[in-house]
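Structure record follows, encoded as C-alpha cells.
The excerpt is restricted to a subset of chains, each kept in its original location.
In this document, chain identifiers A and B correspond to the written order of the chains, with residue numbering beginning at 1 in each.
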C-alpha cells in the first residue's frame, strides 16, 4: 500500500517539488553555467589575464536570473550575493573549471554522460526558478499577468537575456544580435513555461503547481538532454511556430536562421526577390480565413504544380492559396505564371 | 451665470485637468508612439522576423517614461506592466499598426489631419505625465529640486532618453549620438516644462497647477502640431538659446547643427580658423558685463567695419567688444588688423 501510494503521480510530483535544490542541484546549475562560459571564445585567456572579470562573468552566469528579476521587481540587485554559501560554491566551481591542475575537473565534467546528468539537473533548477519567480511576482501583483510572465521568463532565461552586457564585461560587443532577436531553446521554453505557470497561478490551468512542475521538468529535461546529446540547435517549438507565426505575423518566429540557409527558394528570399510589399504578410490572417474555404479544392492542384519548382513547403500552405485565388492580379509572381511545361497541367 | 462661470479660465483649466486620460488620450499616445517606431528604418522587417523584439520595443515606446522614472525613484521597473488594460491596449495598437490587413490602420492613422489630432492628444498626456511625475517626486523629496526636475523630465521625454538601449534591442547601435547630445523639441520642452512645474510645486510660481497644465498643454499642442504639419525639426527655443547659451557657455546649445552649415563665416569656423584657445568662449560672461558698458559706444563702429567682411552677426554682439577693448593684444586676429581699405575707416 505504502509503495503504491508513493508511486501515485500526485504524491510523486509533490515529493519531487519538495526536494531541496541546495547543494546538489545548485552545484549542477553552476557547473553547466560556467561550462558554457568557458565555451565562449576568449574566456580562457580572460581568466588568465583578468581573473576578476572572469569571476564576475561567472557570477553573472550563475546568478543572472536573480539579478534581472531583482531589477524588474525593484529589489536590491545584490540580493543574491547575500547568500554566502551559494557564492562560495559558485566561486569554487569557477576556480575548478578554469584553474584545476591538469584541467582535470573540466575534462571530467565535459565527458558526455556526466555532462548530460548535470544538464538534466540544471533544468530541474530552471523550472523551479520559474515557478518561484511567478509565485513571488503574484505576491506583489495579484492580477499582473504580464508581470508574472516577465518575472518567470527572466528567472528561467538567466544570463541569456543580459548577454550583451555580460559580453561587454569581457570586452566583447556584438550589438547586431541579442537573445531577444535570436531566442535559444531555453529562453523560448522559459517564456512558454512562464505562461503556463502564470495560468496555473491564476487558476486558469486545472493542475496543481506540483504536477505542473513535474510535467514541465520532464519535458525540459528530455528536450535539453536530447539537444545536448545530439549537439542540435533546433527547437521542438519550431513546428508549432511554423504554423502559428505565419498566420499571426507573416513569418516564422525566430526561424529565420533556418530559412536563410535554404537558398533562393526559401520564403524570405522569395518575398524579397518579388518585392512583395512589406504589408503583404499582414494580410495572412484574413487570407487564412478566406482561403481555408478554398483550400480543400485548390491545395492539391497547386501543390503538385509548384512542388516541381522546389518552393518552400511553408510558403505553399500559407501563401499559395492567396495566389490561387487572385489569378488575374498583376502582382502574380513570374515563376508561377510562366508555363511549367508539364503536360496536362491545370494551371498553365 | 453658469455658462459664464464654466467659461472662466480657472474653471476651464480645472475641469481640463480632471479629464480622464484612459482610454482615449492613452490610445492616442500609444498610436503616435508606435507610429514613430514604425518610421524607424528596419522596424517593419523586424516585426516580421522577430515579433517579440518588435513588441518589446513598442512597449518601451509606450511605457519608457514610466520605466525610467521607476528606475530613478527605485521602484519596480515592471510596475507599469501591472496595468493589464494599458498593456493590452498598447499591444492591440502595435498589432494593428504593423499587421493590420491591407495596412489599413497605418494608412488611416498617417493621414495628416487624423495624425495631427493624435499628436495633439499625445501632448496632453505628456504634460499630465510631467505634472504627475513632479508631484510624485515631491512626495518623496520635499526639497529635492533636482529630483523633481529629473523625474518630470524623464516622464515627459519617455523612450527618447533611452533610445540607445531601445535601438540595441533591435540590433542597432549608434553610440556616437544620443538624445542628451542632440535634444529633440519634445525632450527640451519636457525639461523646461519640468522646471516650470517644479517652480509651481514649490510655490515659486504664483499659478495653480491646473492653470499651468492648461497653459503648458496649449503651448505644447500648438508647437507640436505646427512642427508636425510643416515636417519641421526646428524648435521655438532656438531663439532664446541663441541669446542665452553663447553668454553662459560660449556657444548655442544644441544649435551646432544649424551653425555648422553656415560655411566658413560662422562663429565656430571663425574660432577654429584662428585657433582661439578653447577657454576663450568661457570669458564671455565677464566680457558681457564689461562690454555692456562699452557696447553703446563701440558697437556701431565695429559693426560697420566688420560687417563688410561678412562675419557672423552672432560673433559681433558677444565677442567683438573683447577685441575692440584689447587692440594692443598680440592675439588680435589677422582679418581684423589688416586694413579694410575703406576710406575714413576709424579702425584701420
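Keep this in mind: a contact is a pair of C-beta atoms (placed from the backbone, for glycine too) under 8 Å apart; a residue touches a chain by one contact, two chains touch by 3 or more.
These figures come from a predicted structure and were not determined experimentally.
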Chains shown: 2; total copies of the one sequence in the complete assembly of this file come to 3
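Going forward, only the chains that are shown with their structure count from here on.
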Note to self: chain A rotates onto chain B (CA fit) by an angle, in degrees and to the nearest 5, of 120
Per the C-alpha centroid definition, the whole-Å distance linking chain A and chain B comes out as 41
Counting only contacts in the complex, chain B reaches chain A at residues 44-45, 47-53, 56, 70, 74-79, 81-82, 84, 87, 98-103, 106, 168-173
Per the touch rule, the chain A residues reaching chain B in their complex are 71-74, 140-141, 143-147, 150-151, 164, 173, 175-178, 180-181, 183, 245, 248-251, 253-254, 256, 278-279, 281-283, 285-286
